[in-house]
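Structure provided below as structure tokens; questions to follow.
Apart from one protein chain that is not included, each protein chain of the complex appears where it belongs.
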Amino acid sequence: MAGYLGNIKETVTSIFEGMSVTFSHFVRRPYTVQYPDRIPIPIQDTLPFRYRGILEVDLEICTGCLACERACPIDCIVIEAVKDKQTKAMVLNRFDIDIAKCMYCGLCSEPCPTGSIHHTSQFEGADYSLESMLRRFVKAPVVAYKPKKGPETDPVVGPLLDRGLRYLDDFAKPGGASEASEPDEAGAT
Amino acid sequence: MKELVLSLIADGGVLAGVPYAVAAPLVMLGFGAVVVFGFVLPIAGITSWLERRVWARIQSRVGPNRVGPQGFLQWLADGLKNLLKEDIIPSAADRWLFSLAPYLVVAGFIATFAAIPFAAPLIIADLNIGILYITAVTGIVVVGVLMAGWASNNKWSLLGGIRSAAQIISYEIPAGLSVFPVVLLTGTLSMQGIIQAQGWAPWDWFLFHNPFTFVAFFLFFVAALAEGNRTPFDIPEAESELVAGFCTEYSGMRYLLFFLEEWGNLYVIGAIVTTLFLGGWQVPAFTENLLVLTLVQFGVFFLKAYFFVFLAMWIRATLPRVRVDQLMTLCWKYMVPIAIVNMLGTAVWMIVVSEALGRLVQIAMTIAGAAIVVLFFRRVRFHLRRARLQPADYYYSPII
Partner (left out) sequence: MSLGGFDVQVVRESGFATEEMTLNMGPQHPSTHGVLRFVVRADGEVMTEAVPDVGYLHRSIEKIAEKVGYHGFMPYTDRVDYVAAMPCNQGWAMVCEKLAGLEVPRRAEFCRVIATEFNRIASHLLAVGSMGMDIGAYTPFTHALREREYINDLLEELCGARLTFNYVRIGGVGWDLPPDFERKGLAYIERFEPLIDEYNSLISFNKIYKERLAGVAVISAADAINYNLTGPNLRASGVKFDVRRDLPYSIYPELDFDVPVGTGEAGVVGDCFDRYMLRIREMQESCKILRQCLRQVPPGSVLGKVPRKFKPPVGDAYVRLESARGDMGWYCVSDGTEYPYRVKIRTGSFTATSIIEKVSRGLMIADLIAVIASLDLVAPEIDR
């Protein structure tokens, strides 16, 4: 008999407790972000600088070293770079990234010397055709970039190189001092 | 209703000259059509929208808010979408039973509206067996669910159908037994009669009449939830176990009819509980204007009934599901004995307790009920304090 009444009492009190918790949620703000239209700033701008979205290549600073193609574990990067016999410069004929295959691991952007291949904060890559998943970055054969000894002075290439090097700075450097507190990292894009 | 028909077939009325035997069913059908298409189906649809919004706020999210203002037309969009869907009937399923099942279920539920009072003069048929008729006609739903489970030719649906049959049939008993205290107190089964035996003030409601009817109220509500296949008793359609239970194989409008019945049934439950325990449409007679009085009565009844719809949604969001054998244990070992005790207790109360003492108990129980509500809100405040929320985490408006 005691167990019988105890069961009833426990049922009633625990249901009372549970319902008071759920009722308390009526006055709490929902967690939902009503993307894409009812938010103050676009979602892409709220993502951290390290966010591994869809890959992008700044061909102006690509040196044609093929480090990213070798590092990719899923073979989604295809690069064709030939050394031009006359000018002795690397010419990039093809730089394809298949974003359907890419697993957004970031292993390609780590070894890049200039940070030309990097992850953007774009994640909306859905499209109607499979062909659009293959991003061709080389429209016409372009000469690869040759890093200068001193600071880069070209007004177009300079900012790209700065951004690329800042992106690379984020990665952990083997040995050496820690990159723990760079004051300009927070919230920068 | 009878006076209305007689006034219509009298000379000068709209149906002058029509014999009573023809006019009465016609008028009833007319009212029935108005009630069904103008009230029941929209209410069932709006309940679906409201359920999603209430659920969402409880779960820290938003719910549909794009289709129409605050998502209010979402149910119309869902209904239209389901009408346009392909009607798939599995090749090995029993075609006729499969097609007939949703219609039976909806018929059983809509038929209850013939006896549900909306205001003092607004009732399609004030049967003198009102509450018994409603309890009986909701039994057709069991047949429909069983048919759906069997005719789907799917073992999971069969399990859902059988579970549902066992559940609904079992819980008819505590529900019926919990109606008895009220019937004993009023001496009539008629819905309007039960309402007229109560008053507009909370201490005149049967809910606070004596401790036995108080317990009977909770028993009836729980049993009615179980009959309506609502969590914590939504075993037949247990989403995580049986995919969708007895309605797994259904698609399109047939599927939606089952859920229309579920949401509409919530309103029926609310209406019955309001009638039996909460004083129905009773309001203090504050005006001579019959139209205004009727409207206010309708509003009061609707709000009271809809509070129980809201309560059912809130319970669904909070509680987990009981297992089938625990469901049966709950019914037969806990609810039926307590319901029988309630019935006997009320009978004894009626004989033993005097008028004055009864009045005192009514007032005391009303105060106790108010104390429970106050205790509840204090607990809510405790939870809000314990969660240590920031001011930015509070949001009071339902509009988002």
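Letters A and B mark the chains in the order given here, with residues in each chain numbered from 1 onward.
As a working rule, a residue touches a chain if its C-beta (ideal position, glycine included) is under 8 Å from a C-beta of that chain, and two chains touch if they have at least 3 such contacts.
These numbers come from a predicted model, not from an experiment.
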Given B:F39, B:F72, B:W156 or B:F310, the residue that touches the chain left out of view is B:W156
The listed residue (B:L319, B:A347 or B:I400) that touches the chain absent from the view is B:L319
Have a look at A:L5, A:A126 or A:A172 and name the one touching the chain we're not showing.
A:A172
For a quick check of understanding: of B:I9, B:A24, B:I58 or B:L219, which residue touches the chain that isn't displayed?
B:I58
In the whole complex, what residues of chain A lie against the chain that is missing from view?
7, 10-11, 14-15, 17-18, 21-22, 31, 47-48, 50-52, 71-74, 103-107, 110-111, 119, 170-183, 185-186
Mind listing the chain B residues that contact the chain we can't see here?
55, 58-61, 155-156, 159, 162-163, 231-232, 234-235, 238-241, 243, 316-326, 383, 386-388
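One rule holds in what follows: only the chains that are shown with their structure count from here on.
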Could you put a whole-Å number on the gap between the CA centroids of chain A and chain B?
52
Which residues, counting only chain A, touch chain B once they are in their complex?
4, 7-8, 15-32, 34
Interface with chain A, chain B side, in the complex: residues 56-62, 65, 314-315, 317-319, 334, 376, 379-384, 387, 389, 392-396, 400
